[in-house]
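A single protein chain has been omitted from the complex, and every remaining protein chain is retained in its original position.
Here is chain A:
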Amino acid sequence: MTETEIRPTGASAPAFPKDRTCPFQPPESYAQLRGDAPLTQVRLFDGRMAWMVTGHAEGRALLADPRLSSEWGNPIFPVVVQRTEGRGGLSFPLIGVDDPEHARQRRMLIPSFGVKRMAALRPMIQRDVDGLLDAMLEKGPTADLVSAFALPVPSMAICSLLDVPYGDHDFFEERSRDFVGAATSAEADAAFAQLHQYLHGLVERKRDEPGDGLLDELIAVQLAEGKLDYDELVLMTLVLLVAGHETTVNAIALGALTLLQHPEQLDALRRDPALISQTVEELLRFTSVSDYMVRLAKEDIEVGGETVKAGDAVIVSITLMNRDGKAYEDPDTFDIGRSARHHVGFGHGIHQCLGQNLARAELEIALGTLFARIPDLRLAVPLDEVPIKAGHDAQGPIELPVTW
């Protein structure tokens, strides 16, 4: 890696990322990146050149290619969001490391996120969803669907799975949101430090009084056997807690919004509730909550007629891969009747979302129950007044005022 240099790009290359205008559509200016070429060049905020991968096949191949690194701790790892500059050196478990370290960490967790284990959580998720909708209906007929529903559903589920006290949710939801979305690095770092300290204290308490969650299993087995050290355990829990909050909340809120804006599709789902599973897959394709993945090339890679050089930044555009006309007919049409199962909404390769089957269960139950219980649910403000997240964040509404 010492031979590599960071390549700057010409000022003519389009800047990345851009903010969306419509919450469920790619930024309008990305149209120029959606030509025949599966890779184009973009410019990051610091002037660095990055490859923007928009081809579905090419992106899948690259995400599965071990020559692309996720090692956030590498000093030349690309920085997309200015506030995270200088955070290099902190290697986040799972998401910010390569194999073999990644495999060692992921293997400790995968039994707890298996298909059957997630299916067994469905009755609990259904109870939580029912309770939240009861409360919303009682307070209504208006609500912010994000804070009343989309946020607590995944928060309750991940807390239960880890056995983190849901009673502390205000504290860690706020810190989690600031950690990934604060305006300045000082605020983000402060939120991170507070979350870290909270989880540190929680692990300490659990050593004396074990509970029955994944965190307790990790303490009793992996920590006790020395397969995981204390700091790594705290950081891993932090990653799981933040990932459990900051993604599914957006998918539920943006999913509800997308369905409300496509009434004929929503009607089709109402007529046949068994379509919920493929509706969720199509929503994952169409909305691309995780808009992009960042990688660093460790070696030269020939792909899509270009040479990605060692040291180059690579932005894998989940949004544009999911709208690639070579992979989907009429890619910009939201159609719950299609088979969208090869979407890359959960990524691809070894880092593909660990919690994807939990997320699917949450989305299917939350959206299916929401529209069954409140058939006349509608937006309380015009679509262009719904505040949405910035282009570098997980995509979704900040608030979603609804009425019924």
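Everything that follows uses one rule, which is that a contact is a pair of C-beta atoms (placed from the backbone, for glycine too) under 8 Å apart; a residue touches a chain by one contact, two chains touch by 3 or more; residues count from 1.
Criterion: contacts and distances are computed from a predicted model.
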item: Hidden subunit of the complex - UniProt protein name among "Cytochrome c-type biogenesis protein CcmE", "aminomethyltransferase", "Ferredoxin" or "ABC transporter permease"; value: "Ferredoxin"
item: Of A:107, A:205 or A:326, the one touching the omitted chain in the full complex; value: A:107
item: Omitted-chain contact residue, chosen from A:122, A:139, A:205 or A:341; value: A:341
item: Where the missing chain touches chain A, by residue; value: 63-64, 103, 106-107, 109-116, 341-342, 346-350, 352-354, 356-357
